[in-house]
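Every protein chain except one is present and positioned as in the full complex.
Coming up: chain A.
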Amino acid sequence: MTNVAEAARTPRAAARQVEQRRTLSRSTLRTISILSPLVVLVAWEAFSRAGVLDERFFPAPTLIFQALWVEASSGELWTQTQHSLTRLIVGFVIGAVPAVVIGVAMGLNRVVNAAVRPIISALYPVPKSAVLPLFLLFFGLGEDTIWYFVAMGVFFPVVINTYTGVANVSAIFYDVAENFGAKRLTVFRTVALPGAMPNVITGLELGAGMGLIMLAIAEMMGGQGNGWGFMVWNSFQLFTIESMYAYLLVFALVGLLLALIVGFVGRKLTPWISRH
């Protein structure tokens, strides 16, 4: 029965072809994704060296890496990193922890929600960078001003996403918890928190990114005279453009690293979510 055999083979072969096309295009796409930034870098290097690009504004990438190496080997980079990283971590914690607590409280309690929600809605659209002078006014030129400023940037995305997460936990799970005799704190621990966790993590991801932005602004304008943001600003003023680019590169790497860390921790905290 060749007919039957062929009928069976044809769709399978077709499926294989489709599969092949898909895998082929996937690996091609990945190659393109790796090559395209490299092409930009090489072109940048070439054009900068050839004088097509103004070397004062677009120093060749090799010069930027060299500047970064100088910063690193002199210990300067490490000093600045200590300042900035401390601010980022302290700011992140004092922003994220209350945000999770308040977000959960809003999601669980309608009174809290009614009270807090309008305040958050009113403050949220204000450009965060615009309130730095206010923070300087309130808290002075101290280290803590930068913490609070970073914390504010972290707070909003975390509180909003946490609230959304808790509010969207299906009512049936609360019924189950109640039926099985869970008290308030147990309901919180076994239903509200894990149910909202995927959204909390999204909030933390966005919050980490926002925190980095706030850090850069505060260090450029907050008058501390150190940190990655200050180095960017200072290099601009001294017109040592290579080192300005070097610290911009540091910001990019830190941003990437933050996203990776939060993503990793997020996956550890939500092992029940299928990822394919």
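Following the convention adopted for this analysis, a contact is a pair of C-beta atoms (placed from the backbone, for glycine too) under 8 Å apart; a residue touches a chain by one contact, two chains touch by 3 or more; residues count from 1.
Throughout what follows, contacts and distances are computed from a predicted model.
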Protein name as given in UniProt for the chain not displayed, "Phenylacetate-CoA ligase", "ABC transporter ATP-binding protein", "Sulfite reductase (NADPH) hemoprotein beta-component" or "Isoquinoline 1-oxidoreductase": "ABC transporter ATP-binding protein"
Residue touching the undisplayed chain, where the options are A:L63, A:I94, A:L108 or A:M197: A:M197
Touch with the omitted chain, as defined above, among A:A72, A:I120 or A:A182: A:A182
Hidden partner chain, residues of chain A it touches: 172-173, 175-182, 186, 190-191, 194-195, 197, 270-274
